[in-house]
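Read through the structure below, which is laid out as structure tokens, and then see the notes.
One chain of protein is taken out of this complex; the other chains stay put.
The block that comes next holds chain A.
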Amino acid sequence: MDEMDLMKKLSDVPSPSPEAYDRARTALQTAMVEPVNTVVRPKRWFSWPRASVAAVGAAAVAAAVVMGTTGGSVPAGPSTAAPPPVVESPLVKLASEVKAAAALPGDSSLVIGTKTAPDNTPYVYYTVYTDKGQVFKGDSAKTLAASVAKNDDQAHPYDARVMAAARQAANGDLEKARIAMITASNNALGVGLSPAEADKAWADAQAEVAEMFRKLGKKVPDPKPRPTGEELENLIDNHLWSNTTYALFVGAANAEVRTGVLKLLSTIKAVTVAETDVDGQRALTITTSPEILGGDGAAVLTINADNGLPIRDEVFPAKNSPQPSKYAVVKYKSSRVTLADVAAGKI
């Protein structure tokens, strides 16, 4: 026996189910009939098995995320009023310091994330966000450089919207920025709309989901009423947390984006901020309640207390959940760079 024989011992795994192959073919056939425009939205608490619907593209995710996770009732008129940021909030104070700090050289933000892939191998990924709004990605300095060299700008409209919302929060009307961030992927909840408009937005989203089921040849589920009250507030907070932290992990080393992110996070009532220490470095933890992540886990974002750069993003299982999330962590390192250096592999 040698090392290759040992490797082969790892090759036996449970295969996908026959139903999964059918769903995948259906997704292909749907795409063949009508190619789906990609809309990117982080799948914060969504899972296909829970929604019992085949993946037909991220556009469908954006629509189905509401149906799959709410099951709620209709808000008469969504509450959009942001809780005013607490003056003493360490996030607001830090945002002011970040904004006032001298601009660092460079024309781009580089964020290096390290996580463990599902096959337990380490996975490092690089994201460059230029001050012009381009996004380049890679699995290594080499593939990142290749992406820049090919001008393979991977910024989606969603990226532009969350970054614009963050910048608006940094420089302008925080309440408007908050609504823009909440609705960056869709506004099925009708946030910031009149009651009549909100009703229509919800009905349109329901129709979109129904259409998706029809295309897949599946039974169209009964329409669900819009969520209201606490459920609605949790969903709004979920969108805000999800989209805001996405902006941070793409463009952390852009001071304007980071300032806006900190201000927006300070408006979420369901997070708590505490001081901590990471390797001798002053840091802040920003902790969500499990409710705004679907109830199965709580997120803890740790940032540098002096400059607001992300250090790590963790998820801890919720004690009272029947299906608690597993512990997970992504570690971040961010810096200012020039795109020319990235293209030359000098990072």
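Convention: a contact is a pair of C-beta atoms (placed from the backbone, for glycine too) under 8 Å apart; a residue touches a chain by one contact, two chains touch by 3 or more; residues count from 1.
Methods note: contacts and distances are computed from a predicted model.
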Match the chain absent from this complex view to the correct UniProt protein name in "DMT family transporter", "ABC-2 type transport system permease protein", "RNA polymerase sigma-70 factor (ECF subfamily)" or "Xanthine dehydrogenase YagT iron-sulfur-binding subunit". "RNA polymerase sigma-70 factor (ECF subfamily)"
With the full complex in mind, choose from A:11, A:151 or A:320 the residue touching the hidden chain. A:11
Which parts of chain A face the unshown chain closely enough to count as touching? 1-4, 6-11, 13-17, 20-21, 23-29, 31-32, 35-36, 40, 42-45, 47-49, 54-57, 115-123, 125, 137, 139-140, 242, 293, 297, 299, 313-315, 325-330
